[in-house]
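For this view, one protein chain was removed and the others were kept in their places.
Entry: chain A
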Amino acid sequence: MNPYILATLLFGLGLGTTITFASSHWLLAWMGLEINTLAILPLMARHHHPRAVEATTKYFLTQATAAATILFASTTNAWLTGQWDILQMAHPIPTNMVLLSLALKIGLAPMHSWLPEVLQGLDLTTGLILSTWQKLAPFALLLQIQPNTSILIFLGLTSTLVGGWGGLNQTQLRKILAYSSIAHLGWMLLILQFAPSLTLLALLMYIIMTSSLFLIFKLNQATNINTLATSWAKSPMLASIAPLLLLSLGGLPPLSGFMPKWLILQELTKQDLPLAATFAALTALLSLYFYLRLSYTMALTLSPNSPTGTTPWRLPHLQTTMPMTIFTALSLFMLPLTPATIVLLTF
């Protein structure tokens, strides 16, 4: 792709999210979301391949529907109350409608089925942008409308369940990453009405962990589980670190993925919702199963390889490894920083 066009598109991505962050008027927020969608479409369809085009079409249809419904809900709010302000969504019907359309936009459970298919059709860099940067603007809106309904609990619990269950039978890494995204977003929605700062913390940790995983998969050029089995031959050190990263994504204690799950479960118990907390913790086990399967193929199996297949470590990598290093270090060792992180986020 022409570097000028690429720079324009990346600028558009940044501009859209920034506009949505900075706006207090619904129309401006909607414009930011639209700019975001329109800027990522050419990036997704960059390779003229049937899978990429199909993924772009599906992404376009869902995002356009969600954005139109957001604007319809805010227009209804303006007709009912005369207000366009995001922070003053008083009427319950538009608030719930905005909540549902934002859920469609980020791919929460009853409206999730586009996300695995779209992510499967993209290359890993665009998939990384889609599953990290594109979530920020909808989450900024979700945190601002402050919904206070039981729909949130429903969305959260179904998302964690579907995210765990759907990933069980997958062999494609990008689909597994999509289901892991659904499950993590479910955890964020579960806590949204009780402690919005914990939602922010969970989003931050999810972005860090999933970026490092995407970058490692990109370095290994791995798109399904089979290719993971020879990743030890490409970079042995990464093959020993990546299982820890997967376990961190699953939320096991000494790693930093445990921090958001721990705090969310504690807050849910404090809010007298032990049943929801138990259900979420049990569905996290389903996710843990496929993370464990990935780490098993990556670190614990030695498949029979031909001599030519075991020597790619001699070839130098062309990708810059600094972002991957930073994200990996953050997603492994941040658990001792929990008190400082909470203090930073609650102010």
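By our rule, a contact is a pair of C-beta atoms (placed from the backbone, for glycine too) under 8 Å apart; a residue touches a chain by one contact, two chains touch by 3 or more; residues count from 1.
Assume contacts and distances are computed from a predicted model.
Note on the omitted subunit: UniProt lists it as "NADH-ubiquinone oxidoreductase chain 4L", one of the names in "RNA-processing", "NADH-ubiquinone oxidoreductase chain 4L", "Alpha-1,3-glucosyltransferase" or "RNA (guanine-9-)-methyltransferase domain-containing protein 1". Of the candidate positions A:L10, A:V53, A:A233 or A:L273, contact with the hidden chain is made by A:V53. For the chain left out of this panel, the touching residue among A:G121, A:G167 or A:P260 is A:G121. Among A:L38, A:L204, A:A233 or A:I342, the one in contact with the hidden chain is A:L38. Listed here are the chain A residues that touch the chain not shown: 27, 30-31, 34, 37-38, 41, 45, 48-51, 53-58, 60-61, 64-65, 68-69, 71-72, 75-76, 78-79, 82, 117-118, 120-121, 172.
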